[in-house]
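Note sheet for the following structure.
Presenting chain A:
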Amino acid sequence: MVITASSGVGTGAALALPPHVQLKVEDLQTYFIQGASTVKSVDGVSFSLSRGQTLAVVGESGSGKSVTSLTIMRLLAHPGRIVGGRVLYRLRGGDVVDLAQLPEKRMRAIRGREIAMIFQEPMTSLNPLFTVGDQIMEMILLHESVSRDEARVRAKRMLELVEIPAPERRLDQYPHEMSGGMRQRVMIALALSCNPSLLIADEPTTALDVTIQAQILDLLRRLQKEIGMSILFITHNLGVVAEIAHEVVVMYAGRVVEQGLVLNVFERPRHPYTRGLLACIPDVRRDRTEGGGRRLLNAIPGNVPSALDLPTGCAFAPRCPLVVDRCRELPPLIPVSEDHLSRCWRYDDL
Partner candidate 1 sequence: MTRYVIRRFLGMIAVMFTVVTIVFVIVRVAPGDPAAVMLGPDATAADIATLREKLGLDRPLILQYLYFLGQLLRGDLGQSIFLNMPVLSALAERAEPTFFLTLFSILIASAIALPVGILAAYKRGSLFDQVATTLAMLAASIPSFWLGLIFIQVFAVRFSWFPVSGYGGPDASFIVRLSHLILPATTLGIVSSALITRFTRASMLDVLNDDYVRTARSKGMGEFQVVMKHAFKNALIPVLTVIGLTAALLVSGAVVTETVFSLPGVGNLVVSAVLRRDYPVIQGALLVIAALYVLINFVIDMLYLVVDPRVRY
Partner candidate 2 sequence: QQRGGAATVATIGEPNTLDPMVSAGDLLGMITQHFYETLYTFDKNWELTPLLAEKLPEVSADGKVYTIPLRQGVTFHNSQPMTAKDVVASLKRWTDLASRGKLVAGNIQAIEAIDDNTVRLTLKEPFAALTALLAFNNSAAVVMPADHMENPIKEVIGTGPYRLKERKADQYIQLVRFDGYKPREGEPNGFGGARKQYLDEIRFVPVPDANTRVEGALAGQFDYADLLPVEAYDRLRGQSKTEPLMLESFGWAMFIMNNKQGMMTKLDLRKAVQAALNAEDMLAAAFGKPEFYSVDGAMYPKSYVWRTEVGTEAYNQGDADKAAALAKKAGYDGSPIRILTSRQYEFHYKMAQVAAEYLKAAGFKVDLQVVDWATLVQRRAEPAVWDIFITHSPFLPEPALIAPLPDTYPGWWASETKNKLLTAFNTEMDQKKRIAIWADIQKLIYEEVPFYKVGDFNALTAKSPRLQGFTASPWPYFWNASLKQ
């Protein structure tokens, strides 16, 4: 059940985006409202993604990454609802639309064709009852008026593109006859078969082995160069972010806490949470003494708060080593340097 946007703000006024921007999310709020309980899964998320660039969204489990991506695609499950904010998107023709307001019918034309998506579980994301070829062709036939034969040729080309050996034979295979890595390639082929301008990848490599992850990341990078689409890459692995993204958005408890170029954020994180995350990853150079003895990791204390009762003010405050009184008040996203934002009052102390 797809819930259409409920706030009835007209889309009359022409929307605009800077020319290089493909997608701009502004103060997005997505809540799950069931009876008296409200889960504010996404509560004020903003970022923008330039054409041909990769933006990584990183955060721990439950921070709202998937909900953000599903909101953009307008694939939220009941009782999820967009409560506020805009999702500005540049169509192929150059027009800008607010995806949060678009009627379902127009949204359908955008899904798959303008924006495509790949998911975490390659094992379950493909329908087990249809051949791989059918599933790719279905997408092509849905959005373009071509014959089945033509669609098949296109599907085969897509499989070639994602470096699947013996594509002709693979077209007639079922998903279960393929390995996880292979299926994720099929998903990518499927997603890219209508040349979308934006690819949303929700943890596409999390379920895969490192060697296969390396293959897929490599493939995505190459395809982006060839096709030029923008990628919204969702992950919880900072290593992967470093490897693939130009820009990064760090989420915590439904909010963006830091945003900026990958180089800047990793080099000099301006939010204690980002800093903590980076310190949590074991690094021998840092965490071993000269003699080879181990230092304890610089772990963040405490747990990720439950989405049902978030602390007021900065959600990270209870775990933050730098917490001060002021943190009871929610900081805005503060520009700390060019293209670098942080939601911390004490960004300068970092």
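The definition used in the following text is that a residue touches a chain if its C-beta (ideal position, glycine included) is under 8 Å from a C-beta of that chain, and two chains touch if they have at least 3 such contacts; residues count from 1.
On the choice of candidates, all candidates are chains of the complex that A comes from, given by their letters.
All figures in this text were calculated on a predicted structure; none of them were measured in a lab.
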Q) Which one touches chain A in this complex, out of 1 or 2? A) 1
Q) What part of chain A is in contact with candidate 1 in the complex they form? A) 1-2, 73, 75, 78, 107-113, 116-117, 119, 121, 124-129, 131, 138-139, 142-143, 174, 176, 187, 190
